[in-house]
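Heads up, one of the protein chains got dropped from this complex, but the rest are sitting where they should.
Right, subunit A next:
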Amino acid sequence: MGEMASVDITEDEAQLYDRQIRLWGLESQKRLRKARVLVIGARGFGAEVCKNIILAGVKSVTIMDHGVVDEQDFCSQFLVPRSEIGKNRAEASLERAQELNPMVEITADKEKIDDKPDSFFGNFDVVCATECTTAQFLHLDNVCRENNIKFFCGDVYGFFGYIFLDLQIQEFMEEVTTITNTHEPTGEPLAKKRKTEKTVQNTKGTETYVPLQDALDVDWTSESYAKRLKRMDPSYFVMKALLKFCDKKGRKPSPSEREKDIESLKEFVKEELTKQKIREDFVPELLLKDVFAEISPVCAIMGGITAQEIIKTVSQKERPHNNIFFFNPLKCIGYSACFGV
């Protein structure tokens, strides 16, 4: 991905991608069309990521999911037709995914990630994983680190969502705008003649990332992190509790177990907060109430953010988030923060 992309864009592509080439330029488009992306987990959030990167015109997308389509998919998984209940989710998504853009190679893979040899992941430039256990995420991240593959993982739980990025070392170009005040040397009073000048410069930047393990193993009793708590949004602890929930129960919170699962989740939050010596009401209970299925508008938000981060990464244009992005539905806020550095 580093060298200048030399493949020429055809007239058909120029027409189809016109509006985005006008935004991110031809060089970015050429880099995009060389990128091979693996999307693991194809529920609503995974489907949104697929849609956006397929539309953007990457080289190939492999949709990997060993699960079968169930009723909950229809909360947000728009790639699967209703008639496909009980079929493999990746295969059921294939046809509509391909319709989004005939120029992108799309493959379905219904194997389990645990059955894949590490060498399998070397076929990709980007891996984006959802619907995995923490252990699987950690393993994938390690494999990607060893093979210089850009790694993304995240999930949507009801109205809540997060993504983690491990891009190892990411180099990029970004536009930096500087505003300078200049005074015109005239007899006029300064207040009247003050001019602001905007200069936009293309600058090279680098971001360094830590492994997922580090981002999850934060010691909040340490001085620097304890200080951060004062003004911090609690989403990090919601994410940790949800990951724990899934690891312990082998499933995400279930709408049919709504009240019981909310209680379990509260327990997991409490456990973590106690362990980290954080006051119990740090995470508002309201934030734990709407964590069921994957809600379409939130999949759209998180899928949009994730795909845009993948596009930034592949095209090496603009600074990607480092290293976790949260969507907190209570405040309707989306932000990133760096953990484990």
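Here is the rule we use: a residue touches a chain if its C-beta (ideal position, glycine included) is under 8 Å from a C-beta of that chain, and two chains touch if they have at least 3 such contacts; residues count from 1.
Definition applied: contacts and distances are computed from a predicted model.
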item	value
"DgyrCDS5170", "Nucleotide binding protein 1", "SUMO-activating enzyme subunit" or "protein S-acyltransferase" - which is the UniProt name of the missing chain	"SUMO-activating enzyme subunit"
Residue among A:19, A:198, A:230 or A:279 that touches the chain left out of view	A:19
Chain not shown: contacting residue from A:57, A:211 or A:234	A:57
In subunit A, positions touching the absent partner	4, 6, 9, 11, 14-23, 26-27, 30, 44, 48, 51-52, 55-57, 71-72, 74-76, 78, 81-82, 99-102, 158-159, 254-258, 289-290, 292-293, 295-301, 303-305, 307-308, 311, 318-319, 321, 325, 327, 329, 331-337
